[in-house]
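Contents: one structure, followed by commentary.
All protein chains of the complex are present and in place, except for one that has been dropped.
Entry: subunit A
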Amino acid sequence: MRTLVAIIVLVHGALALATEPPEDSHALGIEEGNRVTLERGDYIPRPLDDRTPLIVRLGEVSPVDDGFSYQFHFIGFEPGEYRLADYLMHPDGSPATELGERTFTVGTILPNDHDGSLTEFVPSTVPWFGGYRILLIALGIVWILGWIALAWFGRRKRTVEDEVTAAAEPDLAEQLRPYVEQAAAGELNSRGQAELERLLTAYWRDRLKLPQQRMASELAALRKHPEAGGLIQALERWLHHPDGASDDEIESLLAPYRTSGKEAIP
């Protein structure tokens, strides 16, 4: 087991060493820093022109035990190996030849064996799938489906309610009958009498199919009708006149509405 672990560590270490760039290598086009210890502390950057493949900026100089520590900042525009002596000089302008062959490297972005050709663009078979546009379209479809579902279920519910209402709503003749029976028995209170008067008026308005107009005009038209007029006057005498109406008058007034069956009502 130990042997296996040792082998894995060794292989991994070897691979890491093989893929890592050299220690003094710097990326192309990106400013990077490097600290170098030199014997003298008075080096200054050499002036450069606009065609230089490398820019060197001197950040800080501080004394250390074995000389002076220089903080350099590099920006490389072309890959290659550069001598430090070509970018520094003495304060009097003389070249810093004593730096010898101290170099640093600017690495390449592409592999060394790249032939320079660009990567060919291969369009995807479903270019829109998973994009923002498809997300919006999907949300739109869901929104529309939601409305359709609401309309569908609402329509179904209303239809059911209409059926229930149609089934439950009695016609005017059926609504009249219980009030007429109570009145004939002398058990109708004033609230019931008011409702009976409304229903009888509505019944005759409905039956004569009067054109829709002011209620006062419709009542005046009912008064002029030979049958309805008599009923309205009899109702007024019974329900509103201080002397009221006799039992016989009430009986004869309500008789046509007491007979069971729709056909019996005049």
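Here is the rule we go by: a contact is a pair of C-beta atoms (placed from the backbone, for glycine too) under 8 Å apart; a residue touches a chain by one contact, two chains touch by 3 or more; residues count from 1.
To be clear about the criterion, contacts and distances are computed from a predicted model.
Of the names listed as "Carbon-monoxide dehydrogenase small subunit", "histidine kinase", "Transcription regulator PadR N-terminal domain-containing protein" or "MoxR family ATPase", the one that matches the UniProt record for the absent chain is "MoxR family ATPase".
Interface note for the absent chain: among A:I30, A:L135 or A:A202, the touching residue is A:A202. Of the listed residues A:S94, A:S117 or A:S190, the one in contact with the hidden chain in the full complex is A:S190.
Across A:D42, A:E60, A:E236 or A:E251, the residue that sits in touch with the chain not pictured is A:E236. Within the complete assembly, residues 190-191, 193-194, 197-198, 201-202, 205, 214-216, 218-220, 223, 236, 239-242 of subunit A touch the chain that is not shown.
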